[in-house]
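Data first, discussion second: the structure below is written as C-alpha cells.
Shown here: the complex without one of its protein chains, the others still in place.
Here is chain A:
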Amino acid sequence: MLYLGSQLPKAAPVDWQQRFAKLAQQSKQPLLQQYYAAGMVDGRTAIANTPLLALDLETTGLDPRCHGIVSIGLVPLTSQRVQSSQAQQWLVKPRFALTSSSVKIHRITDSALANAPDLLDILPEFLAAIAGKVLLVHCADIERQFLAAALNVRLRETLQFPVIDTMALEGRLYRAKPLTLWQKLRKQQQPSIRLAASRSRYGLPPYLPHHAVTDALACAELFLAQLTHRFPITTAVNELWD
C-alpha cells in the first residue's frame, strides 16, 4: 500500500465493544449488521488474548474519492506467531480506471483484473474473515478511508472498526518529541516510520513492498517485534488500538 505522512495517535479512546453493539442496531445493511453483531473484544483484553488480523489494501492511487481498491491481503496472528499459512488474498476490479503510476507500483494490470469480481461480490467473505478480529495495519487512515469510501459507494453506508496502527506505534517513539534546536542545527531528521525503515530497526529483513499479502505479513512481523521489544503481552488492547 501507499503511505501518507505521519499521523499522530488520536487522543480520545473509543470503547469499540460498545460502539459495535450500537452499530449492529443502527446499520441498515444485513451484511454489516452481521459484522457488527459478531462483536468486538473488550478494550481491557490483554493483547495476548486478542485475535488479530493484519490487513493491507493495494489501490489505484491515494485519494479514496477517485481511486479504488485492487487487492486485499489478510494475515492472522497472535502475540506469539504470525499465522501466514492462514493468509487470504483477493483481487478486485475497481470502479475507477487503473492509473499507469499505480500499476507500476503494485504491478496489477487490467488484464490481471479482467475476470476479477467487484468488491461487493467478495464482501460477505471479507467481512466474515475480519468479524470479531482486531485489524492491524501500517498507516491505518488509508485502509479506513478506502474501505469506508468503497462501501459508501456500494451500500450507502461506511465501515467502522478498531485498528492497531504499527506506524502510529512507531510514531509514539519518534514523533512524540519535536526535534530540539540542537538537532535541527545539526540537520538531524526524524527517523522514518515507514514500513521498511521501521522493520529494519527491529532487525527484520527488507521485503518487496506493494503486494497485499506480503505487506500484511510485513506489518504483522513488525507488530510482533514491537510487542517483543516494547509492550508486555498483558498490555490491554485499548492501549494500542484506536
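Some points to look at:
One rule holds for everything that comes next: a contact is a pair of C-beta atoms (placed from the backbone, for glycine too) under 8 Å apart; a residue touches a chain by one contact, two chains touch by 3 or more; residues count from 1.
What we mean here is this: contacts and distances are computed from a predicted model.
The subunit not displayed here is recorded in UniProt as "Cyclic nucleotide-binding protein", chosen from "PTS EIIC type-3 domain-containing protein", "NADH-quinone oxidoreductase subunit B", "Phosphotransferase" or "Cyclic nucleotide-binding protein". Of the candidate positions A:18, A:49 or A:80, contact with the hidden chain is made by A:80.
Considering the whole complex, the residue from A:96, A:202 or A:231 that touches the absent chain is A:202.
Across A:90, A:161 or A:241, the residue that sits in touch with the chain not pictured is A:90. Mapped onto chain A, the interface with the missing chain covers residues 80-85, 87-91, 117, 121-122, 125, 202-205, 207-208, 211, 213-214, 217-218, 220-221, 224-225, 228-229.
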